[in-house]
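The complex is shown incomplete by one protein chain, all other protein chains being positioned as in the whole.
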Amino acid sequence: MAVAEPILGNDQDTGQSVLAHRLARTWRQPRGLWGWFSNTHHTDIGIRFMVTAFIFLLLGGILAVLIRLQLVRPENSLIGPDLYNQVFTMHGSTMIFLFAVPMMFQGFGVYVVPLMCGARNIAFPRLNAFSYYLYVGGALVLWGGFLTNTGPDVGWFAYVPLSGPAYSPGHRADIWSQMITFTEVSALGVAICIATTILRYRAPGMTLNRMPILLWEKLVISLAVIFAMPAVMIASGLLLLDRLVGTHFFNPAEGGDVLLYQHLFWFFGHPEVYIIFLPGAAIVSTVVECFSRRRIFGYTPIVVSVVATGFLGFSVWVHHMFATGLPQLSESFFTAASLMIVIPTGVQFFCWVATIWHGRLQLRLPMLWCFGFFFVFLIGGLSGVMLASVPVDLQVHDTYFVVAHFHYVLIGGALFPMFAGIYFWFPKMTGRIADTTLGKWHFWLFFIGFNITFFTLHFLGLHGMPRRVYTYGPDMHWHGLNAVASSGVVFMTAGLLVFLVNVFRSLRTGETAGNNPWGDAGLEWSMSSPPPPYNFLHVPTVGGRDPLWDDPPDQPVVVGLRDDIRETLVTHSLDADPQHKDEDPGPSIWPFLASVAVSAAFVGSIFTPWAVPIGAPLVIVTLVGWLWPHGPSPTPRPAEEV
Amino acid sequence: MNVVGNSALHMLLAQAAVLHLDRHSILHPAAPQAGHIEWLYWFIFWILLAVFVLMIGAFSRAAGKTRVAVSHPLPVMEKDEIADRRAGWGVGLATGITVITLFVVLVFSVITGKRVEGLTSKDPVTIQITGHQWWWEVTYPNPQADQTVTTANEIHVPVGTPVVVLTSSKDVIHSFWAPNITGKRDLLPGYSSAFWFEIEKPGIYHGQCAEFCGLQHAHMGFSIVAEPVDEFKAWEQQQLKIAAEPSTSEAVRGREVFLTHACLMCHTIRGTDAGSRLGPDLTHVASRNMIAAETLPNTAGALAGWIVDPQRIKPGTAMSPNPLAPDDLQAVVAYLQSLH
Amino acid sequence: MNAPVRRRLTLDVSDLPGVAFGHRNTTWLANVFFMVIEAMMFALMFATYFYLRTRSTDWPPGHLPPALQYGMANAVIFLVSVVPAWTVRKRAPEGDRRAVKNGLLVLTAFAVAATILRIFEFSTLNCRWSDDAYSSTVWVLIGMHSGHLVTELIETVVLLAISFTPKMEGTRLADAAINSDYWYFVVITGLIVDGLIYGTTRFL
Partner (left out) sequence: MARSKHQTHDGKTPTGLSWSLIAGFAAWAMDLGLSYMLEKHSCYSGHHYILHVISMVCFVIALSGFGTGWMEFQRFPASASEEGGSYFDRVHFQALLGMAFSLSFAVVIVAGAVPRWILGPCE
């Protein structure tokens, strides 16, 4: 009989190890090169997302260093306008599409969410793996283009008509548009996986009002992705059609409209900011709770804030378009919405203060990064209040003031929490704790360097330096401030190097972690570090919001899941009652092949429309291979109405 | 997290920087429009500074008060009803204050917006600005075609008179921005829009394209010359004249060179055969302070360098290199410098 | 559940079924998310259509409205095809493999007919995509819908192929039912696109 027996007290150790052995055999991922491409386990894919995204953070960072070097003195001839435009476009596109979303949403989400839910794997693991390969495909296209002097040079927003066929001949803007399609499909795929995991794979007992805040945030982000990303796919898709087959969506001479593009782009673009920031807030809530040694204060207000932020994020896009000359009253509606979105973020800040205030603070590394986040994001959020105001925005829009603002928001809201998250889950992912001394060096170098660079940019903006200029004249008197700003880069680079040293050293010689080195409450800390391929020996049940803190030692576990096939438990979306059992489809090479076929079709379509009719059958073949039922089920399962 | 030091630094840097940068600065308004915005900026700034100090204070206090220096995980604190209730009051109060503050900012922002846009007049100076990659075409439209002034990159306005700017673009999106005067306005192909300003202090104010518009976005400056009404009228009358007849033999030869080379393919000099509108109108080019959209001073050397190899100075510009013989070049420069 | 002294409390799920139909199925949920994504894309294209409408004085600008015959024939096919889709959706949970197979067969026939008619429809739009922004929008709208139609056709054919094998059981039956939901989506968006292309060009 394949059903796991309930564990008896006397035989506990033998029972456990037999079960562990069987589960390990059933859930094993294939080895070797072929196996690497067939792997569909969420912990592996999640780490791949993170590592790949981190590589692109470093590449994007190198571009940032180039930008700061070029601007360090007036009329610098280090890089000319053509390369400079490619560099800043690549910097923005890489950081947003290849780093921030894949790291903060996909990476952390794919790794942590199923563990926090108490699931054996993510829902639709093959779609999840497919999304990863597609993301890599998009990244290779973009960087391949850049390294062959075909990097996009029209800004990460690619406004028409500059990016249209008349003013950007060649394939540079095509590469940008297609990269968008790659990364958006990838984000959408992961959003479906994560939302389904959260709604259906939660451990029994983890009702809606007991879901950890991180799961709430990931759910809201997934839905925001599902509603926002189609807008940018439409925008970049129509742009591509204008460029490749001669449609006229954005051509004013033929009834097209240039503002239409901006509406579509920013209808995605602003929710995108929250898609990047909310995962950071989720990490902060988790870390603050753990290192304050008390349950987070204001669970309900935080949940309300997160959901409200997700909604309101869709109503503020016009504040990127204040300078286009829309009617004043219309713009004021968006001023109102942009100011109101401060409230939910404020509420989250107040709840974090209250949690620390009434807790017992342990200033370990992840918490240190959270304090960095508080300081940096606070400044970014406050300067955002200025940008919400139409008159002030009309002055500082498209200046270095805005550059300063959104680096405070995005580095503050994503990079600082990212490091908090990496140091926090590093023990779970690797089994070892990262070194604290090096971590502190990393923090202070990065924090100081960051503030030197980006606080200075506020003044440059106030004194009229526009964005995206490759050089400036000595008579503008911007060189002093620019030199100061560029000097901070040295510290930030040093900080990142210390981090890399820390990771590689701690991987080999770090203190071993055990199951739960921080004494945290999440279910992800209940298994060994790193987690076994089946995650949980027994699918747990949950009796409170902080499972490992609230649950008694004899908290029931789920039994009756088969251990000879990859059986998972599906529960009710709201009440998390067990509903039925599902079978994980297991490892497969097809998602990788499908992503190769899709990538080939996408890239080919830049050069010839024939790529679509030629590529489509390949895509269909791979998708059928992916979805075709393989092998008979071990036992015929009756089709029952549940 | 040195709050006081930070704000002091802000003030200090702002003070130090303003001394040099007042020709192109948000914080040195020369028109009531920019003045209202500057007032609003500082109004919001002081509110935000207070919020910043309070928040950082709260975080520091919370951290200082409860920090314990042990590395092993401490036991989790029991639920504390009293602490939770106090925290509830604190969070509620802070949220309430936030909401009120934001409404105050909202009201003042909208009122300021109304003031900035509130200027109208029955008898304004009308200026049509058309964006090109990468220069500004400036016309002062008049129902009588021969009374229309056309120039480029240098905008003359009378002090103390309302000015309405009509915007359009010939190619991509540009954004017209003179920080000392008022907020920016995008020039969108397919759209035209209007905004108003009125300059109080005579002077030359700098402006620049603020919307990324391609290779030479960095070299798309302009200047606004605000002068007393009579000087403006005199300038306007001068601009309405057709090009001056060259008075020296070198200038006469220069005109001939101009009209027999590529120059006339793109430029207009009223009173000659050159009538193309692709590039800036050069009828009174010598009256302008700068050339190539505020890239070079209007001197003989700069003009010569620009004519021979504009692609070296402004890579990507629509003007092609003109490998003229040295004496031809000298003659053209002399001619252009005679066009006052 | 009672707990003997040395025995750990457990929640036994061995009796739970291995497949669920309707809204409890996880694939059903994913399908809903897919439909939301695509509905969002259609909604944005509709918004684009009306936005461009406000930028033009006459509509369609300098074209005859698209000719009706093929579009209307397709609308009728869409409406009738709901019947086999509904049959599959109803019979699949009952495990009626024969009815599911026949339903999928009829559905495939309708999908093929609709696809063929769609090819003719393109030739009677009275405009070419590269004429102006209006024509581009009409072509992209109807092209986008054709993409969904073909995707759905392929999905139905694959399910039909599976239904000739013994693998058409359990989860696959649930998939066949979900396929019907997706067909409804294709029908609804198709009718809206028709209303837009044939209706608003005549009556707006």
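Labels A, B and C are assigned to the chains in the order they are written; within every chain, residues are numbered from 1.
Rule of thumb we're sticking to: contacts are C-beta pairs under 8 Å (C-beta built on N, C-alpha and C of every residue); 3 or more make two chains touch, one makes a residue touch a chain.
Because the structure is predicted, anything quoted here is derived from the model rather than measured.
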item: Option touching the unshown chain, where A:Leu23, A:Leu71, A:Leu312 or A:Leu593 are the choices; value: A:Leu312
item: Contacting the left-out chain in the complete assembly, out of A:Leu339, A:Leu368 or A:Leu627; value: A:Leu339
item: Omitted-chain contact residue, chosen from A:Gln328, A:Thr436, A:Ser487 or A:Asn515; value: A:Gln328
item: Residue ranges of subunit B at the interface with the undisplayed chain; value: 99, 102-103, 106-107, 110-111, 113-114, 117
item: Residues in subunit A touching the chain absent from view; value: 204-205, 207-210, 299-301, 303-304, 307-308, 311-312, 315, 327-330, 332-333, 335-337, 339-340, 343-344, 541-545, 556, 574-575, 577-578
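To be clear about the criterion, only the chains that are shown with their structure count from here on.
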item: Geometric centre distance via CA averages, subunit C-subunit B, whole Å; value: 51
item: Contacts with two or more other chains, residues of subunit B listed in rising order; value: none
item: Interface hub residues of subunit C, defined as touching at least two other chains; value: none
item: Contacting residues of subunit A [partner subunit B, same complex]; value: 80-82, 85, 154-155, 159, 161-162, 166-167, 252-253, 256-259, 292-295, 297-298, 301, 323-325, 328, 331-332, 335-336, 339-340, 342-343, 346-347, 349-351, 353-364, 371, 374-375, 378-379, 382-383, 385-386, 388-399, 459, 462-464, 466-473, 476-478, 480-481, 516-519, 521, 546, 549
item: Contact set on subunit C toward subunit A in their complex; value: 1, 3, 5-21, 24, 26, 29-30, 33-34, 36-38, 40-41, 44-45, 48, 51-52, 55-56, 61, 93, 95, 129-137, 139-140, 154, 158, 162, 167, 169-174
item: Footprint of subunit A on subunit B - complex, ascending; value: 1, 13-14, 17-18, 20-21, 24-27, 34, 36-37, 40-41, 44-45, 48, 51-52, 55-56, 58-59, 61-63, 65-71, 73-77, 79-80, 83-84, 86-88, 90-91, 94-95, 98-99, 102, 105-106, 109-110, 112-114, 116-117, 133, 167, 171-173, 175, 177, 179, 182-186, 188-191, 193, 195, 206, 208-218, 295, 315-316
